[in-house]
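Shown here: the complex without one of its protein chains, the others still in place.
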Amino acid sequence: MPATMKALRKTNRGKGLQLENLSVPAIGPTDVLVRVKASSICGTDLHIYGWDRWSQGRIKPPVTLGHEFCGYVEKAGQEVTAVKSGDFVSAEMHVNCGHCQQCRLGQAHICQNLRIIGIDIDGAFAEFVKIPATNIWKLDPAIPEHYGAILDPLGNAVHTVLAGRIAGQTVLVTGCGPIGLMSIAVAKACGSSTVFATETNDHRREMAKPMGADYALNPAAEDPVKRIREATGGTGVDVLLEMSGNPKAIQQGFKALRAGGRASLLGIPTENVPLDLVEDVIFKGATVQGIYGRRMYETWVQMTALLKAGRLNFEPLFGERLELENFETAFGKLQNGLAGKILMYPNGIHK
Amino acid sequence: MPATMKALRKTNRGKGLQLENLSVPAIGPTDVLVRVKASSICGTDLHIYGWDRWSQGRIKPPVTLGHEFCGYVEKAGQEVTAVKSGDFVSAEMHVNCGHCQQCRLGQAHICQNLRIIGIDIDGAFAEFVKIPATNIWKLDPAIPEHYGAILDPLGNAVHTVLAGRIAGQTVLVTGCGPIGLMSIAVAKACGSSTVFATETNDHRREMAKPMGADYALNPAAEDPVKRIREATGGTGVDVLLEMSGNPKAIQQGFKALRAGGRASLLGIPTENVPLDLVEDVIFKGATVQGIYGRRMYETWVQMTALLKAGRLNFEPLFGERLELENFETAFGKLQNGLAGKILMYPNGIHK
Amino acid sequence: MPATMKALRKTNRGKGLQLENLSVPAIGPTDVLVRVKASSICGTDLHIYGWDRWSQGRIKPPVTLGHEFCGYVEKAGQEVTAVKSGDFVSAEMHVNCGHCQQCRLGQAHICQNLRIIGIDIDGAFAEFVKIPATNIWKLDPAIPEHYGAILDPLGNAVHTVLAGRIAGQTVLVTGCGPIGLMSIAVAKACGSSTVFATETNDHRREMAKPMGADYALNPAAEDPVKRIREATGGTGVDVLLEMSGNPKAIQQGFKALRAGGRASLLGIPTENVPLDLVEDVIFKGATVQGIYGRRMYETWVQMTALLKAGRLNFEPLFGERLELENFETAFGKLQNGLAGKILMYPNGIHK
Partner (left out) sequence: MPATMKALRKTNRGKGLQLENLSVPAIGPTDVLVRVKASSICGTDLHIYGWDRWSQGRIKPPVTLGHEFCGYVEKAGQEVTAVKSGDFVSAEMHVNCGHCQQCRLGQAHICQNLRIIGIDIDGAFAEFVKIPATNIWKLDPAIPEHYGAILDPLGNAVHTVLAGRIAGQTVLVTGCGPIGLMSIAVAKACGSSTVFATETNDHRREMAKPMGADYALNPAAEDPVKRIREATGGTGVDVLLEMSGNPKAIQQGFKALRAGGRASLLGIPTENVPLDLVEDVIFKGATVQGIYGRRMYETWVQMTALLKAGRLNFEPLFGERLELENFETAFGKLQNGLAGKILMYPNGIHK
């Protein structure tokens, strides 16, 4: 094992990222050191690259980015029993405190003291990453490596889709970024009936039907609420999966929801959203769920079961595969609105 | 049985109500005619009296008001088997269609074709009222008559409180009108731990502790969110029961809610409410429920079980008892902000 | 409309059925008269044909059998609004009272006063059948006629499968009669991962894989519990769907269930079943559900949504199609252990 490694880091308070050489992390008795195979770039990484307002408030350089990844266990601390060297793994990157009210209630994903690896702690855009053993997720060898690198966003999708009933339900997915597109496939795999998707970006919207949507609607060109009402006999959809964070999409989503329906909100609006609470929530008897992260670790069990059983095909979502050194290419493509997931291989693509 | 009866009606598009004499309703084979013992005045009745914008859009005079009542079966249609003459009854006043999606899913209270007796159809501010047999609720004789007249709002409270877990939960009730006050008592009867109540009106707030609240806070005098956070070790409340419809109270309620908590919204805001969806719903992993009416008829089962078992005491909530002829007195008192429930006796108080 | 019709009836207390001519039923104001297109034979019909002990206690001749069917509305009573002449329909054949505790709680399928059309009241092995309007289920024209005739057993399957979580779950179906086989297909359509099926009858077991099972095990030839434990890494299955009523299969099913799993029991054992409650239920923290009939009418919504979306293919399950006159052929084949569904056409196959 080498003493030093490459890592892609935010080293100062400004735009851009820096590729650095630094020591391989030392691990404690309950930690696991993972040799990173593939890392995927999240929209959050783009925000941090661009140093937007949210990043300025949250990120404390220097820190290594990267919170979507898979790899092989290099070394496990002496008290670790769940994995051993050579195991194929991914990890939940939200580290919870274990003793706040939410942790005690089995809601660790919304722990009061969460720290995120790749945001608050050095992450996986590096040859090696240190992970607490509790957070390691051992992967079945039947799961392809490149799928192992996108379990974090897939977990968002699965968490959202399975936060309520889905079998036999009509569904609206607002927003066709990677998580929205994955949600379409997950909903269909889990028995949803008609799936509607809305997206203004042509490139993304065109991927909705290949992922399983029955309708791919462009809200800039037609009234999606009217179309959905017509297609559901006036009733509206049973389930709204909000993946855009766009206030207008959120409002349309609520208007398209049937009375008694479920609205699961994952997309992050950047401002307050005026809601017609009376007509859209109260008189409708609707259930609105805020969705954050992935349930620890129920969502991981669910998504690996679906993957292992071959129920999900995300091949159309994968974009380029690059060495870590080519990160500028990767970030550039994503900033230009590419829908898919770009993978970076810190230890080389062909190893 | 007489041929005509007194009824308190809205006969023209303007303020006020009129006491009229009209024919006792004829019933069909699946209807029940009820001799009204006591009727209670709802906030909605006040709006209709005052002929506000909502009333102008909804009410089509002439119509007899009154949707909170109890009485004795006078006559049952020939196909009615559930009740017989002399039975003590109340009724669910929302009449559902039986064949829309929500009706078929057991969500009749949010039927797509709801009509409300006392709003859309002649109601119970009269000596007699006609009710479809499906909507009749036979009451245990152990339930006092005056409680029988307030099952509609009590059902709102029970529906809201029992829409999720309540045992061992910390609860915030925002708004101490009659339904808010009943909710406090119901929550306590069902095992909630600390109950916080907020209300700016002194008279109403003073009734919160007698009904079971541990804290009765005045948002005009102190920051309730800060107080609640302190009293819950920084965590916030498990459950928000929103009973005010006031935008500021709604926003404070969400701020006081713990991550993973439940917000059940019954109060009706009169305008769009800007919500901080990110901090208050999404990052919190909160569940928000729109609550309308009462579940048909699960809520009725629950509330009559609680009443029959003597778990609820609402004596402090009952105000004056009047003959129907004195309706101007009753409406006048309520317009001046009285918290309690005023009962009117169309067939006389002492019969 | 003719005055008389053919009907297949039990006319006396003994083996066999009789084809008779009798009056077309008169309908009341809330009834619907349906011209039967296709009727399917249920295992219960076989028991009544054979006049077994259960039949002797329950059936009161004369009565027309038949409780799985579809057809076209011939005439609707004057108070019926949900359907009109010519509509393609099926029906829930359990008629509930509407006012017992279970009816009031939205559990009408286990009403205290249930009567079953085709068992207690004249059924659908006839040219016409009378159905209360509440029980009529209007079918989307997109659903093929022969599927419309098997909604009763499909409803059993959907009710059982969707009585708890199914997406991403490992499942054991014990018993591969028609309902067991349909359950396999429904589970797969709703996202289950590995599905195990057990059945000793070769013919039936061979249909399990075509319906979607990953493993089709013969308990007479190997230990299914051992195989399932091995295939699940020692954990056991998440969900048991018990479709056999066979005591040994029930016991094996419980042994194969993981701690924390769900056992949903639909099959009807003919004797008391000794259960190892400690090891199989209590220490396991298992949830055991008795499943009866179909939820009224949530299950109907779910199954027609799945069918309409083309998520279910039961073609391999359909057997012969016969005129009602050839009922002896149909019952004979079924008594010899045929797995599939035989359809009879009281008004002629080719009309």
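Going in written order, the chains are labelled A, B and C, and every chain counts its residues from 1.
We take it that a residue touches a chain if its C-beta (ideal position, glycine included) is under 8 Å from a C-beta of that chain, and two chains touch if they have at least 3 such contacts.
Not measured: the values here are computed from a predicted model.
Although one chain is not drawn, the whole complex shows that of A:H99, A:H203 or A:K226 it is A:H99 that touches it. Within the set C:T30, C:T200 or C:Q289, the residue that contacts the chain not displayed is C:Q289. One of C:G86, C:P144, C:G260 or C:G310 touches the chain omitted from the figure, and that residue is C:G260. Of the listed positions C:L46, C:C97, C:I116 or C:L275, the one in contact with the omitted chain in the full complex is C:L275.
Take subunit C: the residues that touch the chain left off the picture are 100-102, 105, 107, 109-110, 112, 234-235, 250, 258-260, 265-266, 268-269, 272-278, 281-292. As for the chain not pictured, it touches subunit A at residues 29-30, 79, 81-82, 97-99, 101, 104-106, 134, 295, 297-298, 300-301. Although one chain is not displayed, its contacts with subunit B can still be listed: residues 162, 166-170, 189-194, 301-303, 305-306, 308-309, 311.
Operating definition for what follows: only the chains that are shown with their structure count from here on.
Averaging Cα coordinates per chain places subunit A and subunit C 41 Å apart. In subunit C, the positions touching at least two other chains are 301.
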